[in-house]
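Please read the structure below before turning to the comments.
Heads up, one of the protein chains got dropped from this complex, but the rest are sitting where they should.
For subunit A:
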Amino acid sequence: MGKSYPQTIAAEPWPENATLYQQLKGEQILLSDNAASLAVQAFLQMCNLPIKVVCRANAEYMSPSGKVPFIHVGNQVVSELGPIVQFVKAKGHSLSDGLDEVQKAEMKAYMELVNNMLLTAELYLQWCDEATVGEITHARYGSPYPWPLNHILAYQKQWEVRRKMKAIGWGKKTLDQVLEDVDQCCQALSQRLGTQPYFFNKQPTELDALVFGHLYTILTTQLTSDELSEKVKNYSNLLAFCRRIEQHYFEDRGKGSSSIRLS
């Protein structure tokens, strides 16, 4: 599914100064980007690879694909969870090597489910729900820039996201339908997780990192209403799952929890 890396990449060990870039945590970053960044951080923690998080207002523009987060390792810059997993694998670290082919297929399918439903719902809520757009998104997205750039960039991004929603058939959805989809997705994840600690029993994989990134961010981000986080809270095993990963991979290693509060 990805590019193949030359031997030189594989030969270099993971450097101590590897950095992850995202937008400014307090004032700028949005729900969907924060979820993506947290997923990558969780994945790297699970692989035991050190990473330093650096916040830059123009992280989105620095990224090679226009999406955050991206990591800077040695002289390579890689963005988004999928390519980062491939890159880390080329360096000899992998969480999913122990899975058989059918399990790998399942893992990839569930990752697409999260992207297809959860991420799209987050984007919809942020950019297509008038209340959220007006109260939160516009202000946050343009906050590092002076007038009128802040408005122009925010409107441009909103137009872009709305085009995408229309192209995939979400343009005509109402907020209630979107929340229904989120509920369906959470139900599927909850049923798949069952009573196991991680999705593939004892060891976490990139799927666990991705699900954690999204669910944790939804649970800890304050929006105009609590409807989104309520949908996740209905499933107790998902809550326990988030708590478990937070405790094991973030608190225990001395990092504070990365919740953001939107005012």
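As a working rule, contacts are C-beta pairs under 8 Å (C-beta built on N, C-alpha and C of every residue); 3 or more make two chains touch, one makes a residue touch a chain; residues count from 1.
Please note the rule applied: contacts and distances are computed from a predicted model.
A chain of this complex does not appear here, and its UniProt-recorded name among "COMM domain-containing protein 3", "Guanine nucleotide-binding protein subunit beta-5", "Retinoic acid receptor responder 1" or "Metaxin" is "Metaxin". In the complete complex, the residue from A:25, A:56, A:164 or A:248 that touches the missing chain is A:164. Within the complete assembly, A:113 is the residue of A:31, A:113 or A:154 that touches the hidden chain. When you scan A:57, A:105 or A:149 for touch with the missing chain, the hit is A:105. The residue from A:17, A:65 or A:234 that touches the chain not shown here is A:65. The missing chain lies against subunit A, touching residues 1-2, 65-66, 101-102, 104-106, 108-110, 112-113, 115-117, 160, 163-164, 167-169, 184-185, 187-189, 191-192, 194.
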